[in-house]
Every structure is written in C-alpha cells, then in structure tokens.
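A single protein chain has been omitted; all remaining protein chains appear in their positions.
As written, the chains take the letters A and B, and residue 1 is the first residue of each chain.
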Amino acid sequence: MHISEGVLSAPVLLAGGAGTILGLAIGLRCMNVREIPKVALLTAAFFVASLVHVPIGPSSAHLVLNGILGILLGWTAFPAIFIGLFFQAVLFQFGGLTTLGVNTLNMAVPAVIMGALARPALRSNSGLFAMVMTAIAGAGAIIMSAVMVAGSLALSGESFVAVSKLIFVAHIPIAIAEGVLSVLIISFLLKTKPEVIKGNMHSRAAKLGLVSIIIIPILIGICSQAHAHRVNLFAWYDGKMILAEGYFSGGNKAMDSAILVYDSGGKEVFHGMTDKKGEFSFKPPGNGEYRLVLEAGMGHRAEALVSVQDLESGTAAPEAGQAGPQTAERPELKGTVTLTGTEFEQILDSKLNPIKEQLLRLAEQGDRVGFRDVVAGLGYIAGLMGLAMYLTQRKRKK
Amino acid sequence: MTCERFASGKSILHSADPRVKILLAGGYAVVTVGLGSLEGQVLALSGSLLLVMAARLSLKEVFHRLLVVNLFILMLWFILPWTTPGTGVTHFGPIMITAEGLDLALSISLKCNAIILANLALLSTSTIFSLAHALAHFRVPTKMVQLIFFSWRYFHVIDSEFHRMKQAIKVRGFEPGSNLHTYRTYAYLIGTLFIKSLERGERVYKAMLCRGFDGTFWLLSHFRLHQRDIYLAGFTSAYLFLIIGVEWINPCR
Partner (left out) sequence: MSLIDLEGISFQYPNGNQVLEGLSLRLEDGDKIGLLGENGTGKTTLFHIILGLLIPTKGEITIFGKKRETEQDFKKIRGAIGLLFQDSDDQLFCPSVIEDVAFGPLNMGMNHQEATERAEQTLEELGISRFRDRVPYQLSGGEKRLVSMATILSMRPEILLLDEPTTGLDEKTEERLISVLQNYPAKAWIIISHVQSTIEAMSNKYYKMNGGRIEEVLSDPLS
C-alpha cells in the first residue's frame, strides 16, 4: 500500500502533502489533550497489528486495518496513520518521506469516510445491519485506498496505468480478508467493551459528512482521470488512400500496433500494423463509411470513422472527434486547371483538416494538464486552509 | 524488536544536531525528486552513498534494507518498459520494449535509492525521540509531537505484549491457515490488544495527573548548534547546489 520514493510526480506529491496537512489539522483539533495517551496507545497498537501477516489463500498479506481505525478514531485516524507511516519510513525505509503525504492521504481519507459511514450504524444497533456496515467499511477502506494509490500513480504518468491496475487487482483479496476481520474485531469489541464503540467517541457526523462530500468528488475526479490516458487515432481520406495516425495522449506515436478496418456493414475489410511513425495507409475498395480500430495493447484502443464518397476523385472527410462536417465536393484535378476561389478554398480545406484535427487534439491535451493542475490547486487550497486553522487554533490557545 | 538499528554510532552524522539533519534530509529529498537528467540522478545517488559512508553504517545492513525497497522497483522494471509508449528498442513477440520505459525505470531506481540512502544516513542515525524533539523545535504542534513521543514509548510495550500473546496461542497448538478459525483468532488477538492498549492509555493518563499534569508539556531544550553541524550543512547544501547546477545544464531527457 505504500508508494516508494522517486515514483510520483511533483504535483501529486504536493497535492498529497497539502491534503495530509489539512487532515492532520482537523485530526489534531478533534483530539482533546486528555485523549493523547489513549490515541497514542491505539496508534502503537495499530502499528503492531499492521505487522501481522494473515494468510490469504496460498499467500499472505500484512494487515492495514484503516477501516477499523476510522471506526475507532474518526478524524484522529489521520495523525495515527501519519505517525505509523513516519515510523515505517524512518525505521524500515518502507514508503518514504517525500511520499509520506500521499501515502497518509491514501490510507486516512478512506479511514475517515468509512468510519463515518459505519459508526452511526454501530452506535444505534449491533445487529446484522451494523455488521454489514462494518464489513463494508473494512473492505471499502482497502478498496478506496487501492483506488487512491492507483490514482496517484496514474496521475503521475500514463506509464503507470498498467502498474496501478495491477495494484488495484492485488488488493481485492486483501479487501475481502479485511472485511471479514473487521466484522470479527468489531463484534469482539462490542462483546467485551462496547463503550469503545458506543461511547462518547465524538459525534461529529454532520461535519464528517460535509467534508466527505467535498472529498468524494475530488476522488472521483482522480479516478476518472486514471482512465483518461487513451490512445488517439486520427484518420482521413486524401483522395486515393485512407491515411491514419495513432498516438498516445502524451504525444508518443502508437507504433507497431494492430489496426483493423471495417466497412459500414461491420465486415472486416483490412488489417495491418502501424509503422515506426505510428502511421498507416490503405486503399479503400469502394465508397462508403469505414471504421478504423487501433489496438495499442494494454487495453488502449481507439476508433475513427472515415467516409469515402467519391473514389478516384475522392473527398476528404475526417470525422474523427469534433471536426465539423466537411462534405465539400472537389473537382478532379487533371493537368493544369485554373482554380476558382471556391475550389481553392475546398482544396485548402481538405489539406488543412488534418491540421485542424491536430489542433483540436492538442487543445484537448491542454485541458488534461489543466485538470491535473486543478487537482494540485485544490490540494494547495486545502493546505492553506489547514494552515489557517492551525494558526487560529494556536491563537485561541494563547 | 530492534528497530533503531542505525541510531547508535559515533560518526559525525550520529552526533550532528537532529534539526540540521531533518532540514538536510528534506532538502535532499526535494531536490532529488525533481531531477530529470541522468547526470543529476547519478550525482544524487553518489552523494547519498558518500553520506552513508560518512555515517559509517554497516554496509551489509544498508544493503539488506535496500533489498526490500528494490523488490518493488524490480516489479516496475518488469512492467514499465513495455507499458510506456515511445520509441521501440527491441521486442519479444508482440511486446515492445521502449527506450522511454527503460529510461523511466532507471530514473526511478536511481532517485528512489538516492533518497532512501540519504534518509538512512541523515534520519535513521537519530533516535525517534530526538527526531520528535527536533520537530518540536520546528514548531510542529505540541499535540503531534506528544503523539509521536507516546506512540514510540509504548510501541515497545505493546509489541512485547503482542509477542507474548502470540506465543501463548502457539503453545496451545495454534497454526495459521486460510480458514475462519485463523481469522477469528487473529481478530480476537487484535481486539484484545486494542482493549489492553486503551486501558493502559487511561492508566498512563491517570498516572500523569497524579504527577501534576495540566496539559502542558515541558520541553527541556538541550540542542546546541556546533561548528561541525555548520560544516555538515555547508558541505551538503553545496553538493545539492552542484546537483541543481548539473541538472540545469542537462535538461530533462
């Protein structure tokens, strides 16, 4: 569950750090000085328990227990997790110091949210419903953490998309094991010392809900972002051939990738590979709509439509993406022909369309970078808010 | 459990002021994380190797620590070269190995090891207590510092308690497996540990009250900046500026 040093990009590290500072500020505010020994002892207990290896099928995994931590500690889970990870980074070189912020956020946000979800149910009754909620909290916290870890990796570069998918899948059995364990641990606590759960562990449900509402969209944004690294296929008809070019949203060419061409009836009419420049060409057998599918591996797949209306004297009509309808007829160009104004415009159009398309794609990429900045920006704002809260808290103390 | 393995020693880094070491470790990490050029990364790694030498850590132990981290990096070496789009170098069947992927994996390996070695030399040569103490001097909220102090103080108590409980179930014939009996046993064990910890926490607080605790934590300041701390800070930051300079001349690949 830890991300090591040197992997994540600077904006992700900064956003994670800022988010963690905010979480720590809230967590420390929720904690009374009187509670310090208790929280510290629980932190130590969690740290010890997280070193336990539990067998899962043929292999084993160490416990995370952030769902339970959220149920028992609420917002104070933030400092508890932070300290646990700090110890691990300094003592065992697990995780790291630059990634301390991101790693804390990835584990603590699910803890807080899942804790807020399960606690009302546990406080009101201890029957089946409460246990179901506990299972959801225990397993959900792991799944959510895995998604956030995957998201932080994917946001740091599209190269990590495959790694992050792998990490997500690897956490599914762990989530199930933690769900089962959470139910058993909580029912143990309910039987032996119910006041731990039912007692006066601050009922700040309203506040929690509010913040969860703010955090969840950011999470969803990050998740959706993880899927946004796609391969693009751009195709057009130049009068004789269908030309296509595949590239990844980072700008790298999709070379040696399989490309399939279907006609309007869905029948495969051609298949081939892109060359070293990510390009591909093919001579269409007749008029009609063609659908090109590029398979660039690892689930990267892109499609484009090209219509061939007048074979031989063809018309260029790129319809991939948002390009406007270009259905201008172009007269045949044989020998020297004097061009009229409109004819010239049409030729220009047909030649410029690919470039237009490129520009549109570029603009799209610009948006993508922008989104990343927005996430980082939100992180900065959160950090500033945390700082402000911290300062007001200090003032109040004096 | 012997955790603070590197904290005892007599090197210049062991005796240095923890405040200086925290600042240097932070600076080293920030500069290294941002490096894009191979030259800069290699310099960062050699620099942290020098620090480890200066700390006179047992190289065998250091290597052992690095091994664990590098397992994760090894996984990246198996995945990144063929999932990173870019110019192909060679291919195995349908799998294309790209230069960009290899570069990325190399860069991560260098940076990760550089930061970890620097942290080993700068931070792991202090005890957790003195690090927490230094944090207090950096105006980290007292509550946070106290949490770190207490967690570390009782970590050992709880760890040995847990160890004894594990031995007690072992002599009663317990053997872990993938079954509900194992899960229930672990859950009870962990639950018991939580309750014991909570109750110990309450007792600790009561004992503190008996000694006149009123919410104030007194900090007995005893750090003093020595000449050698200034040399250490000077050399290390000069080296960091050298790395930044090299990075500036060799822009990102």
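Note that in this section contacts are C-beta pairs under 8 Å (C-beta built on N, C-alpha and C of every residue); 3 or more make two chains touch, one makes a residue touch a chain.
Nothing here was measured: the structure is a model prediction, and the numbers come from that model.
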item: Given A:N32, A:S59 or A:T192, the one touching the chain that is not displayed; value: A:T192
item: Residue of B:L71, B:V171 or B:I249 in touch with the missing chain, whole complex considered; value: B:V171
item: Selected from B:D17, B:E161 or B:D229 as touching the chain missing from the view; value: B:E161
item: Sole residue of B:L189, B:V204 or B:L232 that reaches the chain not shown, by the stated touch rule; value: B:L189
item: On chain A, residues whose C-beta touches the chain left out of the figure; value: 187-188, 191-193
item: For chain B, the residues touching the chain missing from this view; value: 2, 161, 164-165, 167-175, 181, 185, 188-189, 191-192, 195-196
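We take it that only the chains that are shown with their structure count from here on.
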item: Distance from chain B to chain A - Cα centre to Cα centre, in angstrom; value: 26
item: Of all residues in chain B, those that touch chain A in their complex; value: 3-5, 25-26, 29-30, 32-34, 65-66, 68-69, 72-73, 75-76, 79-80, 82-88, 91, 94, 96, 100-101, 104, 107-116, 119-120, 123-124, 128, 131, 141, 143-144, 146-155, 157-159, 162, 176-178, 180, 182-184, 186-188, 190-198, 200-202, 204-205, 208, 215
item: Residues of chain A that touch chain B when the two form their complex; value: 4-7, 10, 13, 24, 28, 31, 33-34, 36-45, 47-49, 52, 54-58, 63, 65, 72, 79-80, 83, 86-87, 89-94, 96-98, 157-163, 166, 177, 180-181, 184-185, 188-189, 192-193, 196, 231, 248, 250, 252-256, 276, 296-298, 390, 393-394
